[in-house]
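Yeah, one chain of the complex is gone here, protein chain that is, but the others are all in their spots.
Labels run A, B and C following the written order; every chain starts at residue 1.
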Amino acid sequence: MTTELPVLKPADFASDQDVRWCPGCGDYSILAQMKKVLPEIGATRENTVFISGIGCSSRFPYYMNTYGMHSIHGRAPAFATGLKSTRPDLDIWVITGDGDALSIGGNHFMHIVRRNVDVNIVLFNNAIYGLTKGQYSPTSKVGSVTKSTPRGSIDYPLNPISIAVAAEASFVARTIDTNIQHLVAMLKRAAGHKGTSFIEVYQNCNVFNDGTWDYAKDKETKEQTTLVLEHGKPLVFAGGTKGIRLNGFVPEIVDLANVAQDDLLFHDEKAVNSQLAFLLSRLRYPDFPEPIGVFRDIDRPTYDEMINSQIEDAIAEKGKGELAKLFHAGDTWTVS
Amino acid sequence: MTTELPVLKPADFASDQDVRWCPGCGDYSILAQMKKVLPEIGATRENTVFISGIGCSSRFPYYMNTYGMHSIHGRAPAFATGLKSTRPDLDIWVITGDGDALSIGGNHFMHIVRRNVDVNIVLFNNAIYGLTKGQYSPTSKVGSVTKSTPRGSIDYPLNPISIAVAAEASFVARTIDTNIQHLVAMLKRAAGHKGTSFIEVYQNCNVFNDGTWDYAKDKETKEQTTLVLEHGKPLVFAGGTKGIRLNGFVPEIVDLANVAQDDLLFHDEKAVNSQLAFLLSRLRYPDFPEPIGVFRDIDRPTYDEMINSQIEDAIAEKGKGELAKLFHAGDTWTVS
Amino acid sequence: MISANDQFPPTQKPSESVSGVTVRLAGDSGDGMQLLGTQLTNTSALSGNDVATFPDFPAEIRAPRGTTAGVSGFQVQFSAQEIFTPGDGLDALVCMNPAALVTNLADLKSTGILIVNSDSFEAKDLKLAKLATNPLEDGTIDKFRTIKVPMTSLTRGAVEPTGLSVKLADRCKNFFAMGLVFWLYGRDVDPTLRFIDNKFSSKPEIAEANRLALKAGWHYGETTEDFVSTYQVPAAELEPGTYKNIMGNQALAWGLIAAAKLSGKELFLGSYPITPASDILHELSKHKHFGVRTFQAEDEIAAVCSAVGAAFGGSMSVTTSSGPGIALKGEGMGLGLILELPMIIIDVQRGGPSTGLPTKTEQSDLMMTMYGRNGESPLPVIAARSPSDCFNVAIEAWHVATRYMTPVIILSDGYIANGAEPWRIPNVSDLPEIKVNHPTEPNDGERFLPYQRDENLARPWALPGTPNLMHRVGGLEKQDGTGNVSYDPHNHQHMVQTRARKVEKVAEFIDEAKIEGSMEGTLVLSWGGTYGACHTAVESCIAEGMDVGHVHLRWINPFPRNLGQIIEQFDRVVVPELNTGQLSALIRQRFLVDARGINKIQGKPFHVNEIVDGIRAFAECAVSK
Partner (left out) sequence: MISANDQFPPTQKPSESVSGVTVRLAGDSGDGMQLLGTQLTNTSALSGNDVATFPDFPAEIRAPRGTTAGVSGFQVQFSAQEIFTPGDGLDALVCMNPAALVTNLADLKSTGILIVNSDSFEAKDLKLAKLATNPLEDGTIDKFRTIKVPMTSLTRGAVEPTGLSVKLADRCKNFFAMGLVFWLYGRDVDPTLRFIDNKFSSKPEIAEANRLALKAGWHYGETTEDFVSTYQVPAAELEPGTYKNIMGNQALAWGLIAAAKLSGKELFLGSYPITPASDILHELSKHKHFGVRTFQAEDEIAAVCSAVGAAFGGSMSVTTSSGPGIALKGEGMGLGLILELPMIIIDVQRGGPSTGLPTKTEQSDLMMTMYGRNGESPLPVIAARSPSDCFNVAIEAWHVATRYMTPVIILSDGYIANGAEPWRIPNVSDLPEIKVNHPTEPNDGERFLPYQRDENLARPWALPGTPNLMHRVGGLEKQDGTGNVSYDPHNHQHMVQTRARKVEKVAEFIDEAKIEGSMEGTLVLSWGGTYGACHTAVESCIAEGMDVGHVHLRWINPFPRNLGQIIEQFDRVVVPELNTGQLSALIRQRFLVDARGINKIQGKPFHVNEIVDGIRAFAECAVSK
């Protein structure tokens, strides 16, 4: 007999805590969409856990009426790995920022991705350290003038999607805080994927790095500067007037007035080899439109699945462990 | 007037310390080639610094009669960044292992590479933790039975070259401990490159992981299992009988009896885009021959160059800093 | 530019002379209270007062508007006497909204003035502050002299000529409040006018609006009948010299720059941002023309390790952080220690444990800096006692680091870091020279012994690039002299003891402890940022006729060489600390004296009277024994 589950609403996922982001921060939209998505995918509050690091973005768990952990800077993937390995029944979301995930947390990020632990990672990329009031981050452009780089930053930025793909990610996507429908779609896709799902969200920090993503968000420019990926479809943008073609090994923008759609590069999320996803990650503004959508979505056994099946196999082979048997195995002697 | 420099010999680069690797360890060959290469490229003992982390491989600096630092586990890139930023005159080599560089040190590795600090990193990849007596490493194959994984490892391995490429590396190469000529050539190329040079060396740990790279080392198999990269040349192996061609976006092995060399994929170390280097990094045994040689060698300003030119620019603009001027700038008042 | 004389006429009202005033400005995080406070501080300092400040703000960038969690405060004491704290009870409290009022009112003296922005006590404001009734009407404020000023509407009116939107106009409120406060204390507006010109040079209409608001506030004071008089705080009799108002983190940064110059070194900072230490990174990054290289590392571990690398190369190396970051640096510091390389590690302490209270002050990292490394890992530790003292501490730490070839830890805290006080600018020629030698020749015949020691037990700082001095260093135990890896049992014991003795020897170099006040009776032993409060408390106890002496420690490891003797001289020892008793523990273990703590762990500095009460209770209870 199954009990009828009460139908949850977005508001049911709101905790009683005041949201403490700056007015106008892009984080609000992501929070709102998350609250919308969870009931739609049938998530329950009790089986959902949000784990974050430290940063403005990482305050997220406090605002969700689920289980949550606001952990320490950069380490959320490690907490999530421990939790998921022991509690595969839980739906775990990791919330992180560009500094949290790629600066101090770069290694944990890489390792959770390669292990394919079944959690969903949402990286709020605002190309700045928000919470510490405006230093450049690993995704800030060279030359960024920030509190710690008055003469401009000199570190070449990391490309989060490239890193995730190189770290053997099974699911990689990109979306934008204000592109609500797309954001919702990506969150749902991530939730549906088995294994580590990684979503980069372009998020505006209107206080310390206002407008970094304007090119990709503004009504007037976004058609030219972004390209919506669709599985099995050619890479087309600018309202269907332009496309991306491979010239030998080098991508180039072509005018669809002159080139047939069939000659374009076709997207394949499911490609076993990761080079297509990697190539797509290299399309960057202003030279190319930046792809949004799912770069890669493949099947690979998950870490939590495997760690647990080793337990089952061991029990099947040896029987459930018994202390007395363990203690008395091997050489013993008796004193009476 | 220039003074004639004494001509140094390999033995001049040997320190007075006993080498303490296991007999038969692949590390010996790398040490020997390094001692050979340094005098040949005109390096001096006093301007050369070896910095390592912890591991069997990381004992390397003790054996070189240069300046050296055997630092802590995984952090060698950070020490090197501090040193090179302040002492661009020095030639710095970072010596590391697969555990040191990709497990505990993965983040520092990624960040030194993206910053393009002008040092040469040599990663001794033996796909095992040697010094701690045989646990699996981030480059160990899934299913590796080691001290810590009696039922086989379940972590999908990292591909060091893919990671370096994704981390925006300007120089990436691969070679093999016993392929002496090739190893020498790669060390020289790395030394010559301005910016971070990364070399992965397949190194045999004959005690805990003997034979992992045999396929790439054995006389009988290596022609089939490795492919020597040459800039501007097509990807050919098996004694010139086979090649790699792109089928759409997917590489495939072709028989040169049926396919013309011109139809093969051509190598271009200098490609500005990194997708070719990435694609090459994905060619793995047993499906493909594994490329050895230089995957990528491009020009990009180095971190040390830029940090120092900001100093020069600031001095040019403001004059050399004077304490009295600093102290008295802005609002002051005088009590008499 | 407006001429101040025309537009800000001196008051016609009677003016009362007072020896000192403590003011707190409190409002929403977005209300610009920090800016207002800084201007008031600078202006007061420029007029010759001694000043001390205490900014206090939430951990969020901008906590929800109008809530008690979002209140940002700035307290300043300016005085005609030498002062050591930002004051306890408030003479004046300016509140921009109800949340500010309810969270701050408790600190207002019964004789104090309360100034509120009466426009912001609407129903919606009360709701945001979670108040059921209006504190302006429900009796809350009855016992205070309250002046209700409709600042929002008056500001809107004042800036109307600029045509600014209401939203932007409302942002000028803090300048209105500033005008009023400046008028009340007869402060000079010139520096603020200059500040406005500078800050808003690219937005002339905003500059104009702020000037108008400032003027409106000033005139409001002069006009309203609520104020019957203004207050004048005469200049303090500070030591002759040229002064500058300075904040702790800035003083630390400047001290580091100075130490580098004095030792003929270039400065390298490896750091990762963290509150409240980030401003040292920010400040240093502005001074590249001093040869300062700042490296924003990927994390704190890389930060400390990069500093060790730069130290190996011969730079003056520094790494800065706060508690959580210092916890991460332990392993790297241990390497610096065994390599015996000079460098500086700065911990600007904040409330702990874990992420704790990032924007609040505390002294709870002392034990971690003493012991937070594996193995026997002694390092010298020095703590700054005030914002301006940070300058000296940086120089002294570097002096010790190079003389003894060791990393040195500097402790500061959030209170000192963000607090400000007048700093007597030193003559550069009076600053100590810091001699640093780098060998150029082998020191043992043909051989170079990297761990051969001098009379300070320091090893030679031989730099890569020097011919014939090639050597290898590392984290494994090393043979004394050669520096080669050594597993020899007796060598290990010798090296552990040598590293410990080296730190002890620092006591030969540093100043003896000095007693202020009584030479017997109760000894108040303090360290770090509580200096001002302890000093003031002891003065006040002495004024009450109690036998109280005060020793303030700058060096905590090693202790000053005469400390044991001093402790013996007193009947009892009391240690005020913003932790549960960490220095107490060190004093107890070293001197076997029953040191008692006055402990506060509230993320806030001491009030003077908390210490006075503690001393009194302790002295009395001891007497009644």
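Simple rule for what comes next: a residue touches a chain if its C-beta (ideal position, glycine included) is under 8 Å from a C-beta of that chain, and two chains touch if they have at least 3 such contacts.
Nothing here was measured: the structure is a model prediction, and the numbers come from that model.
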Open item on the list: Just to verify: which one of A:24, A:42, A:82 or A:192 makes contact with the chain not shown?
Closed with: A:82
Task: Listed residues C:30, C:135, C:342 or C:603, member touching the removed chain - done: C:603
Task: Residues in chain A touching the chain absent from view - done: 15, 17, 44-47, 49-51, 54, 61-62, 64-72, 75, 77-87, 89-90, 107-108, 111, 307-308, 310-311, 313-315, 317-321, 323-324, 326-328, 330-336
Open item on the list: Need a quick check: the contact residues on chain C for the chain that isn't drawn.
Closed with: 58-59, 69, 301, 322-324, 326-328, 330-331, 334-335, 337-338, 351-358, 360, 362, 364-365, 367-368, 370-377, 474-477, 487, 489-490, 492-493, 496-497, 499-500, 579-580, 585-586, 588-590, 592-594, 600-604
TODO: Just the residue numbers, please: which parts of chain B touch the chain that's not shown?
DONE: 18-23, 54, 56, 59, 70, 72-74, 103-104, 106, 129-133, 135-136, 138, 147-151, 155, 207
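FYI, only the chains that are shown with their structure count from here on.
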Task: Centre distance in Å when chain A and chain B are each reduced to the mean of their C-alpha atoms - done: 29
Open item on the list: Measuring centre to centre with CA averages, how many angstrom lie between chain A and chain C?
Closed with: 39
Task: Rounded Å distance, chain B centre to chain C centre (Cα mean) - done: 44
Open item on the list: Could you pull out the residues of chain A that touch at least 2 other chains?
Closed with: 104, 106, 138, 151, 155
Task: Of all residues in chain C, the ones touching two or more other chains - done: 288, 298-299
